[in-house]
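Mind having a look at this structure? Questions to follow.
A single protein chain has been omitted; all remaining protein chains appear in their positions.
Take a look at subunit A:
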Amino acid sequence: MTVLDSVLQILVSGITLGGMYAVSAIGLALLWGVMGMLNMAHGSLIAIGAYASVFAVGYLGGTWYLGLPAAMIVGCLAGVLLYFATARWMVGSGQFEMNIIIATVGVAIVVKSLLIIGFTGYPQRQPFALEGGIYLGNVLVPYQTMLIVCVAIILMMALSWLLKATRMGRAIRATAQSQKAAALMGIPAERIYLQVMVIAGVLAAISGVLISSTANTSPSLGEVTMLKVFIICVVAGLGNIPGTILISFALAVLEAAIQYALSAKWAFPLLLGIAVMILIWRPYGLFGAARIRKV
């Protein structure tokens, strides 16, 4: 292995991780950016998405790629349910940001129990996966990596289009900037909250499929991922979507480098350490300004 091979190897795994993290992190960042919601049930949405694919393909016998639309549909429904279970009753309440944390922690506990009852606690194989790959010099680039990166790029482009070019997206950004001004324009905050939770649900569910395809599907899948994704969001500056995407890839490449140079068990502690140092240097994250949410 030459140095070039090592670098290539790190980039390939880093970009794979980065694509998965970005899709997941955007959902979390969007909820915070638009409604000040720290969604502690984000991990549940991730796990639900992974199991939706397992169920559609493994249990119902669909073709492997049907796992993705299955996850999207279930993620959409999960977003609606999460809205009606939590935010619906808290919009406009004084302690929204605190109440929603408590409520979503509760949801996360319930969802994990339900997943264990429905699918047992044993890890299962994610069917949304491709075998094989191509060699770039000595480095194998798995087809699965390309699939993940493609899905991630398409999703990010779709979201960017949705937010920039549609009436709904403009209203979402307007609400993020000033809920009061948005109300004067005739935009109901409740409708926007529901829309954003559906978008976050779909993105998280897809990320669950991607993430479990490189590991396994288990009821605690979302918890580990959510911790990493949360670190990404905080380092980027909570709520800043372009920054979140950039940091997803930066931290993922870093994680891949640590795994390659040291070992997998060092990756998380070192990442956490780096995140803490960045936050000491810039308490509102690299792209965040105090109390300003940007979508």
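What we mean here is this: contacts are C-beta pairs under 8 Å (C-beta built on N, C-alpha and C of every residue); 3 or more make two chains touch, one makes a residue touch a chain; residues count from 1.
By our rule, contacts and distances are computed from a predicted model.
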Omitted chain (choose from "Sulfite dehydrogenase (Cytochrome) subunit SorB", "Molybdopterin-dependent oxidoreductase", "ABC transporter ATP-binding protein" or "Quinol oxidase subunit 2") - UniProt protein name: "ABC transporter ATP-binding protein"
Identified contact with the non-displayed chain, of A:182, A:210 or A:271: A:182
Residue among A:174, A:227, A:246 or A:274 that touches the chain left out of view: A:174
Contact footprint on subunit A, counting only the chain that is left out: 167, 170-171, 173-174, 177-178, 180-189, 294
